[in-house]
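First the structure, in the form of C-alpha cells, and then the observations on it.
Excluded from the complex is one protein chain; the other protein chains are retained at their positions.
Our next item is chain A:
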C-alpha cells in the first residue's frame, strides 16, 4: 500500500452494508458530482451519468456499479425478448445448443417459463392458453419489482376483465408502465417441508464482451410462510404463491429471526441427503447453465462500458423434477438487511465484489485485464470467462483429449459442458 492515493467513493444508498464496507477500507466519501473512483449508484443515477446531455466524462480510474442499459436483462419483457432472440439466432446458425425436441421445445435452452407480452402478444397467448385450458398463468407488470401488481389467472375471462378495467384510453400506445408479461405459472414447485420457495442468487458481471461473470456462493432460498397448495381456490392468496420478502413480511407467520431465508448451502445438504449427490450436482450445474446463457443472450446488446460492473439478483424457481426456471433478474437486489445473518451475508457480498472489481490496494483501472487473483475472489466462484473458454477450446484442439482444467475453478466444469454441447 503506497498510501499516497486514497480511494474516493460516492454512494447513493445510505445502507449500512455498503457504507461500513467503504469506511472500513479507509476510503473517503465524496459527492457524486465530484471525482470519485468508486460509485455505488442507483440505476437512475447511472442512467443520468451516461445520458447524452450529461457533461460528466469518466476517467480511467472510475468504476460504477451498473451497466448503462442493464434493463435489457433486468426488465421482465426485455429479458424474455432477448432470450427468445438469442435462441432464434443460434437456431439460424445451426448451433447444436438450439436443438429442439419433437414437441418443439428447446432441449438445452428451455430455462424460462413460456412467456408473452401483453397486450402485444395477446393473440399468441390465447392460442397457447387454448392448448391447455386448465393451466395457471402469472401476470406481472414489466416495470415493477418486489411482487407489486402481480396476480394469477386460470381463465381467459379474468384476463378480459383485467384489460377492460385497466384500459382507460385505447388510443395511446402502451408504455412500459402498463405492459405486462404473462408467464406459465410453475405449479409443480419443489416443496421443502411442504412449503414453496425460490432462490435468490447473486451474480457479478465485470464485462460482457468478453463475458466474465462470477457466482456468489452465499445465495439463499426464500420460503413462503404458508403451506403450498396448487388448488385454484387459493389463487388470490399471495402468501402461498409469492416468495418476495416484501410480501411475506406482512404475513402473520413471518418470523423476525430468520425472515424465511434458508442458505443455498442448506439446500444443497438437504438435496444431497434426500435425493443423492448426482441429481443435486446436476441441478446446480443446470442453474449455472441457465445464468450463463441468460447473460450470453444479452451480451450483444448491452453497452459494454469498461467503467461498469454489476451485481444481479437472479430469481430462480426449482420444480419438483429438479429443473431450475429463471424467473427474473434484478439490477439492484435489496441491500436492506432483514436479519443479522442477512446483514453479514450482504456485507460479504459487497466486500467480495469490491475485491473482484478493483485490484487489491490499488485504484480502479479500466485498462486492467479484469482477471482477479484467485485469493481475491472470496465467496465468489468464477462462473464463466469467455477468454478462458476460448483459450481452453484452443488448448483442447491442440492437446486433443488431454483436457486441462484449472483446479478450483467453477468454469472448468461449465467449459467442459459447453465444449461437449458444441461437439454433439
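One rule holds in what follows: a residue touches a chain if its C-beta (ideal position, glycine included) is under 8 Å from a C-beta of that chain, and two chains touch if they have at least 3 such contacts; residues count from 1.
Quick note on the criterion: contacts and distances are computed from a predicted model.
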item	value
Chain excluded from display, named as in UniProt, from "Rab-GAP TBC domain-containing protein", "Exosome complex subunit Rrp46", "K Homology domain-containing protein" or "V-type proton ATPase subunit"	"Rab-GAP TBC domain-containing protein"
Touch criterion as defined above, residue of A:269, A:303 or A:395 at the omitted chain	A:269
Touch with the omitted chain, as defined above, among A:14, A:101 or A:278	A:278
Which residue of A:26, A:96, A:193 or A:360 touches the chain not shown here	A:193
Contact with the hidden chain (one of A:25, A:47, A:100 or A:258)	A:258
Residue touching the undisplayed chain, where the options are A:5, A:146, A:161 or A:227	A:227
Where the unshown chain meets chain A, residue by residue	192-195, 197, 223, 226-227, 253, 255, 257-258, 260-263, 265-266, 269-270, 272-278, 280, 339, 341
